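Right, I'll just put the structure down here and ask away after.
The complex is shown incomplete by one protein chain, all other protein chains being positioned as in the whole.
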Amino acid sequence: MNNQRRTVLKSGSGAALLGMLAAAGLIIPGMALADWNKAAFDAKSMADALKALGAASPADSKDVQVTGPDIAENGAVVPVGVASSLPNVSMVAILIEKNPNALAASFVLPEGTEANVQTRVKMGQTSNIYALVKSGDKFFMATKEIKVTLGGCGG
Amino acid sequence: MGNPMKIRAANKDGVTEVKVLVSHEMETGQRKDAAGAIVPAWFITELVAKHGDKTVLSCEFGPSVSKNPYLAFKFKGGAKGEKVTVSWKDNKGDSRTDEATIG
Partner (left out) sequence: MVQRMLKTVVGVALAGAFGGMAIAQDSKVADELAKYREALADGNPADLLEVKGESLWSEKRGPKNASLEQCDLGLGPGKLEGAYASLPKYFKDTNKVMDVESRLVHCMVTLQGFTPAEATRQWYSKPGKESDIEALVTFIGAKSNGMKINVPATHPEEAKMAKMGEYIFYRRSGPQDFSCSICHGQEGKRIRLQELGNLTTQQGAGFAMKTWPSYRVSQGAVWTMQRRLIDCMRQARWPEPNYLADSIIALETYLQKNATGTVMETPGIKR
């Protein structure tokens, strides 16, 4: 497993080539990125963030899962994921109720990309985490509480 | 510019799993430095992953995504030897693109 990891490290560094391509004008970094949804990320409350995402009143759904541990040893890095078995999922978002700004991240999933995304977020305190999923033209939601604890010295 | 990303992409049974680790401070804009001054927000706002020319994921991040962001997702298709590229840009206008070969 360690060997595998090391091989991957090596193969992952194709940056030089890309740099050359970029210099040659063949690739423009950051091209075709959509506009960042400032209103949604600036929203303080869950309700405002949902509204800014165009999902004012999502329905609770058993077909949406928030994955993550019940307890995080450190709020600076909390592994969370969203998965859903709903059809035609085109967007998912992660919201943290008690953070200063509720919306942490949103993901647009083109056709062929599975409704299963994992990332890591900061949590200021123990909070409910919400997963928002857009299936067809409807929004669905699920929640899970993650407790943030204070650890020791980190030996 | 930033430091290189670490991108892993592996195909299994027709589905490619991509794991990305990005080197970025992701400052929230709420932290104070030793002198008591607010450290300005500095975070990745957008990240796009492509398989060849096709976008397979586009993300928007706020400052509450962790420092050195991690991302894992899966898309249908992708064959060994093909490329996955990931690009990000941050709120200061910095950007970076790296690529990996599907294994």
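Lettered A and B in written order, each chain numbered from 1.
Note that contacts are C-beta pairs under 8 Å (C-beta built on N, C-alpha and C of every residue); 3 or more make two chains touch, one makes a residue touch a chain.
What you are looking at is a predicted structure, and each value in this text was computed from that prediction instead of being measured.
In the full complex, the hidden chain is touched by subunit A at residues 2-3, 5-6, 9, 12-13, 68-74, 76-77, 79, 120, 149-155. Contact residues of subunit B toward the unshown chain are 3-6, 19, 21, 23, 25, 27, 39, 67-68, 70, 72.
The rule is simple: only the chains that are shown with their structure count from here on.
Residue ranges on subunit B touching subunit A, taken from their complex, read 4-8, 15, 28, 30, 45-46, 48, 54-67, 69-77, 83, 85, 87-89, 95-101, 103. Remark: subunit A residues 8-9, 11-15, 17-18, 22, 27, 29-34, 36-37, 41, 76-79, 81, 96, 99-101, 103-110, 112-114, 116-123 touch subunit B in the complex.
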